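Inspection log for the structure reproduced underneath, given as structure tokens.
Now for chain A:
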Amino acid sequence: MRAEARLVAEADGRGGTRLSTVYGEPPLLPRRTGHHQNPTAAEVHLVGGAAGPLGGDDLRIDITVAPGAHLVVRTIAASLAQPSHPPAPSTLTITAKVGTGATLDWLPEPTVAVAGCDHLSRSIVDLADGATLRWREELVAGRHAEPPGDLRLETTVRYAGRTILRHDLAIGPRAKGWHAMLGRAAGTLLLVGPEAATAEPKIINRMPLANGPAALISATGPDARTVRTALDEGAANTRAHDPDAKPGNWRKG
Partner candidate 1 sequence: MSLSTLLVLADGRLPAGAHAHSGGVEAAVAAGRIHDLPTLESFLVGRTSTSGTAAAAFAAASCRALTTRPVPHARSGDIEAAPLDRARLTALDNGARSAARVESLTDHRGALRDDSVRPAERITALDDGIDARTASPALRAASRAQGRALLRAVARIWPAAVNPAGPNPHHPIATGIAAAAAGLGPREAALTAVYGGLTGAASAAVRLLGLDPYTVHALIARLAPECDRVAADAAARADDPVDDLPAGSAILLDLDAERHATWEVRLFAS
Partner candidate 2 sequence: MRPDKRAVRIGIGGPVGSGKTALVAALCRALATELRLAVVTNDIYTTEDADFLRRAGVLPDDRIRAVETGCCPHTAIRDDISANLDAVEELEERLGALDLILVESGGDNLTATFSKGLVDHQIFVVDVAGGDKVPRKGGPGVTTADLLVINKTDLAPLVGADLGVMARDAQARRGDLPTVFLSLVGEPGAAPVADWVRDRVAEPASTPRHHEPTPAHTHGP
């Protein structure tokens, strides 16, 4: 299945954010939701995430946050990357552009690599000088006691044209030795912006990056709950701390 979703957020001129485009095709169904703690931000939940991706899917999400706007994107449940019959790879391509003075919070629930899946998720984020970002990625190796299929998250984040983070998180049969490098569940939360670079006190899993005002919080563990807790602890005392986040509040399929 091919499907596309587009989100465009703009400053409304009154200190808030207006969603000028909220478009999606099944299974990518964006829904506007409130963001009561932060009246300046617009919030969108992707509600179809739990159904897939399935083998053969080619999904695209395109996000634009115009200068001065603040967009929060979440999913309502973990994504289950699942195989198809006959087997075919699935892909999800996420592109995001964030303008000067704009903020994007991409805080989806984890992706679970179901046995036999073959899923690639590629994210390319372009941040203007002065943009702010929270970008969370979490993956889980299989449902309970299940050997994972191939799941690969490829991420490129550029700030003012310079690549500040480039990493691939991969689990499954093709990612040789993955369990010794990532553990059964793993995640990262990238913080970009002036506060990310100066956050104190030093927390061991919050690592300042070399090429921009950014820090990467990393965690591994036996399950998604452990990873989320560690990511939230890494983000504690920063703007990146997510008051809405409910540690481990995700549903298994």
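Following the convention adopted for this analysis, a contact is a pair of C-beta atoms (placed from the backbone, for glycine too) under 8 Å apart; a residue touches a chain by one contact, two chains touch by 3 or more; residues count from 1.
The candidates came about this way: all candidates are chains of the complex that A comes from, given by their letters.
This structure is a prediction, so every number in the text was calculated from the model and none was measured.
*Asks:* All of 1 or 2 belong to the same complex as chain A; which of them touches it?
*Replies:* Only one option touches chain A, namely 1.
*Asks:* Which residues of chain A touch candidate 1 in their complex?
*Replies:* Touch residues, chain A against candidate 1: 154, 156, 162-170, 175-183, 186, 188, 204-205, 207-211, 216, 218-220.
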